[in-house]
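Data first, discussion second: the structure below is written as structure tokens.
With one protein chain withheld, the remaining protein chains of the complex are depicted in position.
By letter and in written order, the chains are A, B, C, D and E; residue numbering begins at 1 in each of them.
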């Protein structure tokens, strides 16, 4: 780079604040999940979320960013930017020509943090803290980074094939959802669970509200500039969240007799998940449809399929993120239009069947690769240090046994 | 539009992040209100707030935005932008010439969401969920949209008359405050209430703190550009909130013997309300006065007037938003200066008595129109499906009876 | 100013949103602290935090900003900008040439608010509310404003000497940490305290998470423009927080057997503190080192030194902010490089021993000045109106005795 | 002396307190409880999964009285707590052997009031 | 009549309820408690400072029964609550003088069920 590209203050302001919003999503997720478990296990969730912020930010700076976005081959990057060497304030034209390279790096870092954090939802109330640390670092390295490279990096093969994944339908959502399911299967069910575990629904709603807020940065920030595409993504994100909240609550109303707050906030998240890959490629009306559809889909997954098969995907990372992410990838292939984003493609509705196939292929590839790699990692960790706490510790609660502390002490 | 206007990245970043901040205000309001009721009724509040986010965002996209901002007559818009058709990424010069049209639309959408959400405060612990849904959609359509059109749209008659309402003194604050009072009167008092209902004051403060944060986007974002007017609005908003917090707490100190946290956070909200119409037109010193005055005004309304007349405006939407909004409109007529905002007007203090009259007229018109229309809507809904839950359900709590769920379950 | 400088929309958007983020830090701090005390004392903490927002914002507008940034002598400013007279929308080239002057003013205002708010952590569960008000106003005027002027104003002597303090290592962190220790010593220990006082660790984590989010604006906003320096500060801030979280938790794991959530979030804050002066001057790898080091440092301070000397710096303002801030100032002198920020200097590692000396001198001066002045103020207030509540009130709890209200009422 | 323990509906607490004060019974201890009785709980649903709501919120009141006050205390509780609907609760009376006022060390009837 | 009070481990509550219902004991009152017994609490650490965890969460169950039901109630509680580990808890039985149903005013054995 002889002559660095000029930096746009507006775009830089936008991407930085969006990176901040995505950072906030991990604490938000901590509360979204934390309220759903018994109070003896809330700190263990908060702790794992902050552990992701801690270790994954460091890993990202040390090698993750370079492996994910460095120029390697179609599957994985290289170490050119290890220790953020060369990731300075000059823009990197391959990714974001109007903002400092390091702004792009940190925006991406927050995606790498929250993805394994979502997996926590499948493992709560029984996973050993040390095992989670090892698992999440391995998973980052062997699953997140490769998929991220394939879909988003300049030389990724899925990107080369033309897949549309605006903010992480494959990279984030399918990935964490499938990983959650697979690792929950390997980890096994919680002991003697006969009742719902929620101890503080307002915390769930607080986390969910902050997730919505943060997701606006997640999705609209993925435009990497404060332009029309960002504005469109911002609009579609809100509309999909709204539509899915309404459709989930409506299905509940029809089936169980009343709409619930827990269902509504679950619908919000499902809608945000589904619009993630699509938000920068589809029009607002399509976003509403995408949201409307995902509500019942995810509701059905968590209330019926999970019950039927009896797996303990405890807080439904799979039912919400896996299912929603897959639908979002497909929906992008249906509704995408270059009218919204000239650097995208048209989808099925505009006659481009090919795009739908690409979307399906990318989503399926992610499912298969992620499932296989996650299974190997989880089994390896299980062998090595054991995934689960002892039955006594599980009964006693993870907060006190894994962290020597309690969330609430209420005598004075 | 042959040649679309160029988009400013800085302005777009600003309006989008401000739209995000205003989005956050509705969950914030949910906690502000949710902490004030008995724990058997908190979810019913959170639920109604998220219902506003859900259904009103959709309604706004489908017809609301067009009816509010489309070119119709002086009272109401048209359907030119129904389904957001034509609301794309090119700027709409009539409203915000430097940002995508859809960014303006979604910023306004968040105002339409929070306004009916504020009304919830008057109806808590007894309104039927289905009735609230119908009520709020009707109210959006028949009250919010017309007033919004009259005050803010290119051809609104109040705007034509020269009313100054920077961020919603009439459109948002008076509107929701008066609607709250009127619908509370029609709904009637809660059963057998002899004690304050607050169950979690920290939640109230959490909500209030996030409301302050979000309100910065609400007010300063209303400049629709990241310019001097926005910066001025940002400053005046903070100062008015601070002044009203201090004056409310001081009045308490004098009257009841101690300043309270609940009073202080109430003062914050009252200050934010009062500065809403004024923030982009007045200087910082005037903002401090506006804030100082509203504290005692609202305190008096909620502690004395409400007790005296005995209406059950449960969480004081009227006392805080109605009273504060009216004072804010008047204060704008007193303190406005074109030194701050050349596209505004001077107020009384700079010799322009006319402006004060216009402000008074607009505020009064809003009171009357809103009161009449809200009364009709509330009575119609009451007739149709009944506004109130049964006495048994009210005693049992709305969470379990309206939503089949409970906020806190604390045995393990 | 004949011809006002043009305003950059991007920079203005950035600084305003950052000012909003810093505003949010005070409510965030309220929860961070509020969860750490017994439930009978949480409102008294929230109240003091909001009191800072209230009275200090007003004081800043009335005289604080002018005294801090107005042109006076090397030690203190003047009254040229009292009542914000002349602090309008035109940029002030001495401080931030591309944004409205009032945007710079309000960004700085939020720093002035949070600094005394941090001191609350040393005084909880026993300080009289009125005494805190007087103390904090005096402290703002006699400690914060002078130090701020010396370090940051155009004619401050420490700035003239070349001290590097990007976002407030001296001005904010050392200042509040030392003031906390000194005033805690004068205030004395709480009565009969034999157990930890935390009543709600999730609140601590909520506050801590929001503090991290807000701190991104605090640090990266201090670039006063959305440029490469801001992006670098944003990156270093996140990495230091992550590193310190990991190192604190690791030390716990080694010493007590398990890493805790409370330790991890404390590490986050310590990391944010330490990087505060350095963030705009050092590279990301250095930020990781700075964070790694501060974790054990602060852990040692709060778990060993405090126990040994037996002072009641209740929530560790000194151990975290004082120690962390001092280390941050020194670290800036070690790791600073003009490659990151041309308007900075090189540090020890690049051969500039002088910078390290300057940093040490500025930090030490702040310690000494702050300690002396704080001691005088605290003793004066103690003499005048008494710092402490009565023993009965302390036992009964500050919420009910100082504010006539209770945080949680849980019977229905 | 008697120890009277009542399990009542939460929303009747104010009424019961009023009746007790009216009957000159001023010293009481209140706590939270969850009850399972004849009263039919409402089913709850979490993400579509049904949970039979079988523990309902109740309030427990403990009152130590002299024999002479037993009847009026029971009567006051009934008056304040009765709605006639299932779920109104129960009153349990046990024999109280000793009652000591911590502050003074007084015992027996004098310590009760 | 008897008042049976059991202090059990929180995670056994569902099991105990099940056994009670199986034994036809359907009316119970549950509340939260903290217990200190033989069971060894886990030390807690807050910012490196040790706190001997000496109060563990327990559940308290109160059940009023007729004499005839005493044995089966005690047996059901034991069956549901026993894990064989220290901390399983205790059952306390006291004599219940009177039992009144608030809704109807009924007294004695008929009011208990």
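Everything that follows uses one rule, which is that a residue touches a chain if its C-beta (ideal position, glycine included) is under 8 Å from a C-beta of that chain, and two chains touch if they have at least 3 such contacts.
Not measured: the values here are computed from a predicted model.
Across the whole complex, the hidden chain's contacts among the shown chains comprise A, B, C, D, E.
Of the options D:28, D:56 or D:77, the residue whose C-beta touches the omitted chain is D:28. In the full complex, chain E makes contact with the omitted chain through residues 2, 5-8, 31-38, 54-55, 58, 60, 74, 77-78, 81-95.
Residues of chain C that touch the chain left out of view are 40, 192, 194-195, 392, 395-396, 400-401, 404-406, 411. For chain A, the list of residues touching the undisplayed chain reads 410-412.
Following the convention adopted for this analysis, only the chains that are shown with their structure count from here on.
Chain centres here are Cα means. That of chain B falls 33 Å from that of chain C.
The set of chain B residues that touch two or more partner chains comprises 8-11, 13-14, 17, 40, 206, 404-406, 410-412. For chain D, the set of residues touching two or more other chains reads 11, 32, 34, 44-46, 55, 57, 85. Taken chain by chain, the contacts link every pair, so each chain touches all the others.
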